[in-house]
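Complex shown without one protein chain; remaining protein chains in place.
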Amino acid sequence: MALLEIENLHTYYGHVHALKGISLTVNEGEIVTLIGANGAGKTTTLRTISGLLRPREGRIVFQGEELNNVPAHEIVYRGISQAPEGRAVFTTLTTNENLSMGAYSLGGDKEAIEENRRRVFKLFPRLEERKNQIAGTLSGGEQQMLAIGRALMARPKLLMLDEPSLGLAPMLVKAIFQTIREINEQGVTILLVEQNARAALKLADKGYVLETGNIVLEGTAEELMGDERVRKAYLGER
Amino acid sequence: MRQRLARITIVDLVVWGIGLAILAVAVWGVIATVTARAAAVDGYAVRQADIAQASQEKPVRLAVVGALKLGDMPDVRVKKGVAVRVAAGARLPRGANVVVPLEDTDKASSARRGSSSSEEVLIYRAVPRGENMGPIYGKEDWISFFIFGLAQGGVYALIALGYTMVYGVLFMINFTHGEVFMSGTYIASYVANAFARSGFMDEQPIIALLIVFAVAMTVSTCVAVVLERVAYRPLRKAPRLVPLITAIGASFFLQYAFARLFGSGMKRYPDVKALSGSWQIGELKILHIHVIVFVAAVLMMIGLYWFVQRTKTGKAIRAVAEDKDVAALMGIDVDRAIVTTFAVGAALAGAAGVLFALYNKQVTHTMGFMPGIKAFTAAVLGGIGNIPGAMFGGLFLGIFETIGPTLFFDGLGVPSPSQLKDVIAFTMLVVILIFRPTGIMGEVLTEKKA
Partner (left out) sequence: MKDFIKRVDARWWYSAVAVLAILYPLIMIALYGQKSDRWIQVANFFFIYALLGLSLNIILGYAGLFQLGHAAFYAVGAYTTAILSTQFHIPILVLLPISGLVAMVFAVLISRPILHLRGDYLCIVTIGFGEIVRIALRNDVKSLVFLGKIPGLGFLTDALSDAVFTGGPNGIFGIARPGIPIGSLAERIKDLPILKVLGLAVRDHSLVLRGHTAYFYLFLAFVAFTIFAMRRLENSRLGRAWMCIREDELAAEAMGIDTVRAKLLAFAIGAAWAGVAGNLYASWVTVIAPETFSFWESCIMFCIVVLGGTGSIPGVLVGTVGMIVLPELLRTWLANIQQWRMLAFGTAMIVMMVFRPEGFWPSRRFRYELEAAREEVAGAQAG
């Protein structure tokens, strides 16, 4: 069953036509990845889904409800969380406070918040060790963990991850992707935006290839891995 | 290196020269003020060498060249063979190193040698050097300056918090904050005057004052919220010049709206009997009102700090200050957090306005300008965007402003130095912005601007 369905999405930055009619489907329980080069429109797609950008045309339907005109801060209440690009944690807040901000949408439900916090600490034991540290002083990998953990605090049905591997050492990338799989196994659907196509396709069930605001290819991860164009352009093979 | 040197122009040299000259004058003023002496008793200021031989039998005769009362600036100099009549507490003229009390002197018959115009005095005792002289400003004076400075500084700090918080979330100087401060105070003054007339203020001072505070804070908050909605929110994506202009426009609007609605004269603020009076500790007199204003300001600052650090809304504001988009992704309503910031800052300004009016005893439609710009100075001093910085900046400025003029200018002989307190505040503003625009405590700004 389709959890998220996007039809013919057009988004603009001023006069710049950034998304030129994107359609994609994310089914419940899947890991779906969007791959593409810099400036292809991957981040724009996520920002449009989260309501930070308004589409000029098209429909975003989540669990049968249209999200086009829902303000950004209400999207999270519907069950979509995003770990933004560049590990945008609140650098002046502590790890714990960052996690609490992630659970902002849960309101005063202390029990649920603490349970979520335990769950996040189980996934990322490093965060528990650093729970009272100011987030700005965490390492890059820890900040990425915090960004993902913070997004999980809202108990999302759909978790959107924007370039979780960006700027991390290969070892860490592996660990983070392992955790993403674990999260998925706990029943969270994942929409993953990546430049690291190989790692993303290995993890994903399904993939879309974006080029200059258009989807040029789609298919299961195996199909894409086997596609010659993908192999040449994104997997670095000749 | 040579290139750097070459870029230093004559103008730079002149500017630095002027800066150093000001510093030198300030230091010199401090020394002169601290070392200046006043007469401890009524008598004559003389040179000790002249009266060393004086005794009951053989008095010394000196020419009197002038008289100084309390508060006079000495315009004469005590030379050899000359005395100056001084009142107790009067500043001593240069050259004098002892004051002979009146009882050890006698007016001489000036008929001698026919010089009828000149007055003379007989000194009957060789008073030791340095006798009967004291500092012009005693310890008590400085303490009472300091306490008044704390009260004033508390008010500045409360207003400064509004500037700093809005800057923190929007990177915008809310120019209208001074008028927000004025609006609440102005409306509340009507309530306060009505209470005072009906006698309620004297019967139930605490309840009455709480109502006055509530009115001021509510009005200020409403004004700020409307302002944000009408003049700032539509322009959030515009270049920085644009909201600055609307802010100036809104300042005009509010000032003249109040002038038109309520008249442009001064309005009296009632005396609150419960708050008048003072404690007397030895020589030191402390006005109740100054202490109460300071304590109230500190309590409100603690309240604000708790609100920002501990409550959910406070944390949401901090999250918005750091990154609006990510805050929205967390489910925080960014617009609401911004309005809340304006509202909280305005409520503090309204409360500060009542405190300000309690010791200033009057309100006008232009009363927002000076405290506004001074509170802004305080916010810059503490590093704009930095909440504890604004608190300390406000207190520092208040104290500096009450002590500074006397400390720097009195010894230099500048008449009525306290009139120059505004100049001191403005000079401080300019100097900080030139040499340390991030403020004394603020590193936050540079980090965020990146």
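By letter and in written order, the chains are A and B; residue numbering begins at 1 in each of them.
Here is the rule we use: a residue touches a chain if its C-beta (ideal position, glycine included) is under 8 Å from a C-beta of that chain, and two chains touch if they have at least 3 such contacts.
On a predicted model such as this, the values are computed, not experimentally measured, just so you know.
**Q** Among B:S183, B:S220 or B:Q255, which one touches the chain that has been omitted from the display?
**A** Checking the options B:S183, B:S220 or B:Q255, the one contacting the hidden chain is B:Q255.
**Q** Taking the full complex into account, find the residue in B:K107, B:K139 or B:R240 that is in contact with the omitted chain.
**A** B:R240
**Q** List the chain B residues touching the unshown chain?
**A** 9, 11-12, 14-15, 18, 25, 28-29, 32, 75, 172-173, 230-231, 234-235, 237-246, 248-257, 259-260, 325, 369, 373, 376, 380, 409, 412-415, 419-420, 422-423, 426-427, 429-430, 433-434, 437
Everything below uses one rule, namely that only the chains that are shown with their structure count from here on.
**Q** Taking each chain's centre as the mean of its CA atoms, how far is chain A from chain B in angstrom?
**A** Inter-chain centre distance comes to 54 Å.
**Q** Within the complex, which stretch of chain A touches chain B?
**A** These residues of chain A touch chain B: 47, 50-52, 71-77, 81-82, 84, 88, 90-93, 97, 100-102, 104-105, 108, 150-151, 154.
**Q** Help me check something: in the complex, which residues belonging to chain B touch chain A?
**A** Chain B residues touching chain A: 312, 315-316, 318-319, 322-323, 325-334.
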